[in-house]
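Rest of the complex left out; these chains stay put.
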Amino acid sequence: MRELAEVRLMQGNEACVQAALDAGVRFFGGYPITPSTEIAEGMAEKLPALGGKFIQMEDEIASIASIIGASLAGVKSMTATSGPGFSLMQENLGYACMTEVPCVIVNVQRGGPSTGRPTAPAQGDVMQARWGTHGDHPAIVLSPWSAQETYTLTVKAVNLSERFRTPVILLMDEVVAHLREGVRMPDPRQLKLIERPRPQGGRENYRPFGGALDEVPAVADFGMGYRCNVTGLVHDDVGHPSGSPQVTNDLIRRLSGKVEAHRDEIIDYELTQTGDADMVIFAYGSTARTSLRALKLARAQGLKVGMIRPTTLWPFPEKAIEEVAERGIPILVPEMNLGQLVLEVERIAKGRSLVQPLSRVDGELFNPDEILEAVKELKPVKSRKSSKKEGI
Amino acid sequence: MIQIETNKTPKCELEIKKQWCKGCNLCVAACPRSVLALDLLGKIKVVEAEKCIACGLCESTCPDFAIRVIKNA
Amino acid sequence: MSFDVMDYFRQETLPHIWCPGCGNGIILRDFAVALERLNYPRDEVVIVSGIGCSSRAAGYLNFDTVHTTHGRALPFATGIKLANPNLKVFVIMGDGDSSAIGGNHLIHAARRNIDLTAIIFNNNIYGMTGGQFSPLTPRDKKATTAPYGMIEQSFDICRLAEGAGATYVGRATTYHNQLLTQLIIDGAQNPGFSLIEAVTHCPTSYGRRNGMASPSDMVRWQKDNAVWIDKVRAGKAEVKDGQFTIGLLHRHEAPEFTQAYMEVIKRARGQE
Amino acid sequence: MPADKSEQVQQNPEQMKQTWPDPLQIQLSGSGGQGLILAGIILADAALSEGYNAIQTQAYGPEARGGASRAEVILSSDLIDYPHVQRPDILLALTQEACDKYLPSVSKEALVIVDSLLVERVPETQANVLQLPIIQTAKQDLGKEMVANIVALGALNRAAALVSPEALEKAVLKRVPKAYADLNKKALEAGEKLVRL
């Protein structure tokens, strides 16, 4: 039994393992890939003592298939990979969306495209995490900036996947995955854990894929006696394949609707000194760490810089942008990619404030000075109004 | 509701679900006694019930579960 | 009164989508008969399938069923079985499903010797997509993607599974359906990976293009070309070109994967 | 479900040594196989146990396989944002190559410890350089070149007065195999003794 609120020096990847175990994950199917491998290795070591199962599958396609299978059997399940493996998982990721199977997929991003730079940090999979599989589908994507937050968001990922019966993606970057820092481990007994809704009534009224457009229907584990049919074809509320336009419409809208309707439950972001800010940095993952340093440097020079740091990338935290855009405050969006989430910032800003992308794609972290420089060059679009709400 | 047609033969009852029959002719070919045939619309029918020996081949060969052979007790 | 196979089906889903004379229905019935005889608690049976005409079989059966993605039924089944080894897990796949896109999962499930019972509906063709050749289409046969005849060697999927580590391997046809039922029963009882190849007929996408005009022609072909392995072994029959053996083709003992994992758990807990 | 915003650990934010900048940037460099990553982890761990925030990073990948090896540690009484060392306040260099590469980037007041055997020439610098027989001590006094990293840690901690010797020892013992506990304790002490303040 571990001490309450113990502090341990951990890699982000190690924190992810511990959090998953604490959140009740008892099945891991994976395939090694840098820079995520420590997660598989940690699971291989730690799951068995908890009665959990680790399996190294023949590839990433089989890995995600195995965790969907395990989850159908009622066990909280996870896999971890990086870009190339994440690309391979896309088909079955869509299957998990379609069949509403809770599971967590960790993607520790590395330099892409293709094999790219396996050990270099990057944030190039942000749009893929939203759109990588074919067809309309929901996406919940969380991104931590520290080992501590990796713990927190891993627990949250497991919870959200159960809550909404949908795959959740934990999108890490190589720096967060590999750095070691202190993680305060909560008492696992005090963690708030969520279990997928399970049916109460008899088999007759069991509708594992039914409900209103914002509803998450209850689902039975295989073996519970509900004799459920699960298919990636469009299916009716009991799971039989259907070619009906009405059934199709309702299913496709509900899959996304059940997530969209609960954006507020899912979305989270941190505001730093946005209240009096003349300019704002929007950053996530390890880029936000550099940005925070840049913010401090800027403030030290008397510049009123604030920061929005989303931990939920998808659904996109529109409100956070709305509030700033309304005030006409320019937004700098540094990303270790050619400009991905900035597209969404631009879309929401609707031209009300300047949105300035800042890209780094050389496999190195931003350094604080270059962000500081970029902040200094921001020019507001319109005269700003002062904010009613106050950030940190 | 699916309609079941019952045909008595000396050794069994042949239960037939015409709606499920797709007219593939497999049972007709399989029946050792030419008990079965296809009707004008290509659905199965019992033509010589009295010859049936209740061997069950028609049942086990029908891919559409359209025939059931219930042997007399 | 003979037992009613309808007990095993989700009757609201019938009639099934298969073409007139398609052999899949015959295998489905034989499978149901095997389940009746196996007499497992029904709520402990799980049926997993891939994608293809054959894989639609799962949805007609009244158990926990899952119709997965093309070629991937085995890794899904692996997750289910490892997560809950109490479940009796059957896997239904087509020849293309299991040997083309799913070939890797097949050899790895066999290698792990995980306790799954795989039933391959081998119609020698991609039925669902309308008649492209599969790795089990015999040489020189015609298919929509082999308009000049199939030029590739074909797999013997039973031998492939055996070579990869499967501990129970058998083959039957839609004509020899009592054998098929028996092989499914025995395969299910084998504690490890079992593969049963069910040679079936696809009049729509294979037969017509290859000189077999009717379903009965195709069943006759099976009857004429299947050779009992016992007879071959006893020297009483030989396998001519284009013919194939049926019966229990291979069996051996080896550690089963989910059981072996229980040992890992013990070791991790310091109980060993 | 709001994410837990309690970030890095701040148990004892007043404790940062006054003599060092906060955050304090430490770079341990040398060649692969010298165990510098482990040294970095131990140092970070010890600092953590004393209530600092600590972060340790390193190079990965094929680059990390060849000759050079580098571990970075940052200590702070506050949240550590930017995770990399930009300008080391403390540099350990166990090879000539490492010394040549990293010495130019240290801060003016930096403490630099080099191995007196393997680093033959120390480039011109304003920093405070200690040349210590780390490898030799490990090899000859302790009989295992393997423990050079721990010797170095002992020396470094003594010279820089980062954490208490007890905390460091505890951190070492947590991370080395039990069979080698004594050897490593001795290595730590030997390292401390190399530094005469």
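Each chain carries a letter (A, B, C and D) given by its place in the written order, and its residues are counted from 1.
The rule we apply is simple: a contact is a pair of C-beta atoms (placed from the backbone, for glycine too) under 8 Å apart; a residue touches a chain by one contact, two chains touch by 3 or more.
None of these values were measured; they are calculated from a predicted model.
Each chain type appears once in the view; across the whole complex the copy numbers read A x2, B x2, C x2, D x2.
Note that only the chains that are shown with their structure count from here on.
When the interfaces A-C and A-D are ranked by C-beta pairs in contact, the top one is A-C. Measuring from the averaged C-alpha position of chain B to that of chain D gives a distance of 86 Å. The distance from the centre of chain A to the centre of chain C, each centre being the mean of the chain's C-alpha atoms, comes to 39 Å.
Here the CA centre of chain A is 35 Å from the CA centre of chain D.
Counting partner chains per residue, chain D shows two or more touched chains at no residue at all.
Touching two or more other chains at once is no residue of chain C. Partner chain A is touched in their complex by these residues of chain D: 1-9, 11, 41, 44-45, 48, 53-64, 80-84, 86. Taken in their complex, chain B has these residues touching chain C: 2, 19-20, 22-26, 29-30, 56, 59-65, 68-71, 73.
Residues 7, 9, 34-35, 117-120, 146, 148-149, 152-153, 156, 159-160, 174-175, 178-184, 186, 192, 265-266, 268, 270, 286, 289-290, 292-293, 296, 311, 365, 367-368 of chain A are the ones that touch chain D when the two sit in their complex.
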